[in-house]
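The complex is shown incomplete by one protein chain, all other protein chains being positioned as in the whole.
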Amino acid sequence: MKKTLHMVAVLMVLGFISGFSLVRMEEYAAPRIEAHRREAVEASIYAIFPKGKSYKVLELGGREIFEVFGSSRSPIGYAFTGKGKGYQDDIVVMIGLYPALTRLAGIEILRSVETPGLGGEIVKPFFKNQFQNLSASEPIRYIVGRAPASDSEIQAITGATVTSRSLVRILNGEIEAVAKLLRQK
Amino acid sequence: MTDTTDSKHTGFSLGSSPHIFSHTDMKETMRGTAIAFLPVIGASIYFFRLHAAVLITTCIITCIFTEALCQLARRRPVTVDDWSAVVTGCSLALILPPTLPLSAAIIGSVFAIVVGKQIFGGLGHNIFNPSLLARAFLMANYPRWLTTWVEPLKPDAVSSATPLALAKFQHEFAALKDLFFGNVSGSLGETSAFCVLLGGIYLFYKKYGDWRIPGSILSTVFVYSGILWVINPACPSPIFHLLAGGLMYGAVFQASDPVTSPVSAKGKIIFGIGIGLILVTIRIWGGLTEGVMYAILFMNALTPLIDRITIPRRFGARQSPT
Partner (left out) sequence: MIKQLYQDWIKGIWRNNPVFVQLLGMCPTLAVTTSLINGIAMGCATCFVLVASSLMVSVIRRLIPGEVRIAGFTIIIATFVTVAELFLAANFPLLSKTLGPYVPLIIVNCIILGRAEAFASKHSPIRALADSFGMGVGFTLSLVLLGSIRELFATGGIIGTRILPASFENWVVMIMPAGAFLTLGFLIGLFNMIESKLKSHKVTMSQGHMTQVKNS
């Protein structure tokens, strides 16, 4: 009995000390971690809207939409994140729409673990720049084998059709949902 | 080395050869395999011209050199005259895209000999087919180079997609005649099913390889893809599956490698069925267009297990009188 009490007591003390230290550490770290997260989100917003100077967070339909402002009072665009399954794992992308909701301002990849050299190329400027000024009034299509012909087509990465297809699928889904929310506003 | 003991007379059951590896026997088998490659080499040069000739030569020479160097470093006798390095080099070159830069071909050949054979102890001791292993390495290393293809007969002009890629992503099916004779894009050796068959007939007629493995692979692919095709006619037909991609080539030349496949007849059939199942599954549902390489490598890994299941444990066990 005494032995059991001893064991319980030791583990309790260890647990208490551990818990206490971790709470203090969390108090120190949490605000900094949140600040870093904000910074990453902001960096991607301003990468899509280079003329942007500030933004307001809108809570619509359960998601965060960033209304981006430049030097004037009216918004220069909207930014929101999209997430979905890629080839290897989830892809997280920041999407920018111009205020008319008919054209994309651009995209930034926030998270991607696709195959380096193939699907991993989606973070490169040559791929991302295709989305600048792309038409958003109809679903975006990825093209294999020939050059894109219309306003809503982009060139898939050779050898990374699945990644390209997944990204386009994520974009179409998110754009449609957010555009609907914004029009209702 | 053939199975000449009639089990009915002796009451013993004997698995098919090879049971022991010796260099003199291997030399004949290897040389025969090299000869069996000739129709395929011919087709590759016809369709891909200089690319084919240069790639094949580079791979063979690199393999010979590397094997000699490795054996010298390990202080073993140099046995490049047993033609096995030639076969490995040839086998590797024929599964590479025609426009692959030579640096990659050289690195691949070195990898095939060093990691594919010598590290395991030399000829007869490797677990995986060396040329497939090297291709898997190159695929991981240079993904863009290994997925760039050109059209046959004008290889310097147009880049194109392989028949399997076209079927998978754009639902376009190449003509069966083209697939059979080789007028499609693909790696050097896989395009002409006709020439692969010629080489295969020579191989099995001379008993340098066991027909059971390609037989079971092709039958499994035919049946499995046939079932899928009946359920959903939008899928490629079984004949398309048989003729397109590296299936013919892999089944005849690479899966039948006696070192990396099971010893017993039953084991060989199980081996072939496994390859066929994995292959079709990758082709239909996987992200890749071609599944031959990984299917064979996977079954290579399972070969010791298959051997353990299918080989009778006691030597000289008497068959029950039936």
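First chain written, first letter: the chains are A and B, and each begins at residue 1.
Methods note: a contact is a pair of C-beta atoms (placed from the backbone, for glycine too) under 8 Å apart; a residue touches a chain by one contact, two chains touch by 3 or more.
Bear in mind the structure is a predicted one, so any value in this text is a computation, not a measurement.
Student: Out of B:Pro143, B:Pro163, B:Pro236 or B:Pro258, which residue would touch the omitted chain in the full complex?
Tutor: Within the whole complex, the residue contacting the unshown chain is B:Pro143.
Student: Which of A:Gly15, A:Gly61 or A:Gly173 touches the chain that is not shown?
Tutor: A:Gly15
Student: Tell me, which residues in chain A touch the chain that this view leaves out?
Tutor: 3, 6-7, 10-11, 14-15, 17-18, 21-22, 25-26, 28-29, 32-33, 36, 39-40, 115-117
Student: What does the interface between chain B and the hidden chain look like in terms of residue numbers?
Tutor: Those residues of chain B that touch the unshown chain are 101, 103-104, 115, 137, 140-143, 145.
By definition in this document, only the chains that are shown with their structure count from here on.
Student: Which part of chain B faces chain A closely enough to touch in the complex?
Tutor: 142-144, 147-148, 161, 169-170, 287
Student: Using the touch definition from the top, list the residues of chain A that touch chain B in their complex.
Tutor: Result: residues 87, 115, 117-118, 144-145, 158-159, 161-162 of chain A touch chain B.
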